[in-house]
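Here is chain A:
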Amino acid sequence: MKFEHFGTGIIKGLAVTLRHLFRKPITTQYPEQKLTTSRRARGNELVWDITKCTACGTCAKACPQGVIRIVTSAKPVENRYVVEKFEVDTGYCIFCGLCVEACPFQSLLMGYSYERAKYRRHEVVHTNEMLLPSAKRPASGYMYPKLAKALPPQTLLIERDEVKG
Partner candidate 1 sequence: MVLNPGLGMEYHWQALPPDWPGNFWWHWLAFSVIILAFVLGLVMGFIWLERRGIGRFQIRLGPNRTGPFGLLQPIADAVKVLLKENIVPAAADKIVHWLAPLVAFVPTLMIFAVVPFQDGALLADLNVGVLYIVAISSISTVGIFMAGWSSSNKYSLLAAMRDVATVVSYEIPVVLSLAGVVLLAGSLSLNQIVMAQDIPFILLQPLAFLLFFIAASAEINRTPFDLLEADSELVAGFHIEYSGMKFALFYLTEYAEALAVSAIIATLFLGGWRGPVLPPWLWFVGKVVAVFSVMFWIRSTLPRVRIDQLMALAWKFLLPLALINLVVTAVQVLAWPEASLWAMVPVNVAIMAALVVTWSRLLKLGGGRVEV
Partner candidate 2 sequence: MTLALSGDEIAATLGGHFPGSVIEASKSHLLVKSESLFDIASYLKTAPGLDFDFLCNITAVDCFDYFEIVYQFTSLKHNHGLVVKARCHDRSNPVLPSLVSLWRGADLQEREIYDLMGITFQGHPNLKRIFLWEDFDGHPLRKDYL
């Protein structure tokens, strides 16, 4: 190994940093400039499709944190169960997506949106209507490739940072 102990390494390092001075910054200015998240983003809230749900409770069983609570009642006339209460305590949710994987009827999806900070502790508990899909709460393509195809492509740093070292 050859080391020239008279500052050549330091000068080389200074040259590297100086070259970086003329590169474009890679950071984004967050609230104004937003990157598109992954098409499979496991965003903040679950999106629940009430029409497909059969109240089987598989999601609740699959949840490692036990944050999903389902109250069902039987409807003997229609010969099926209906959900009375579907409650997700997102305060304890770790967004692992296992419930979405477990759902056999494609009625539970991960949310695509983020920025869901709340001011009150009770607001993180989501029940029935709050979980339904809406324009503000789109579903992500996690586990659903067809949905993913419809979402905009993810912004990648590698596409923005073209400079070769």
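In this section, contacts are C-beta pairs under 8 Å (C-beta built on N, C-alpha and C of every residue); 3 or more make two chains touch, one makes a residue touch a chain; residues count from 1.
Selection criteria: all candidates are chains of the complex that A comes from, given by their letters.
Everything numeric in this text was worked out from a predicted model, so none of it was measured.
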Touching chain, any copy counted, for chain A within the complex - options 1 or 2: 1
Candidate 1 contact footprint on chain A (complex, rising order): 5-7, 10, 13-14, 16-18, 20-21, 23-27, 29
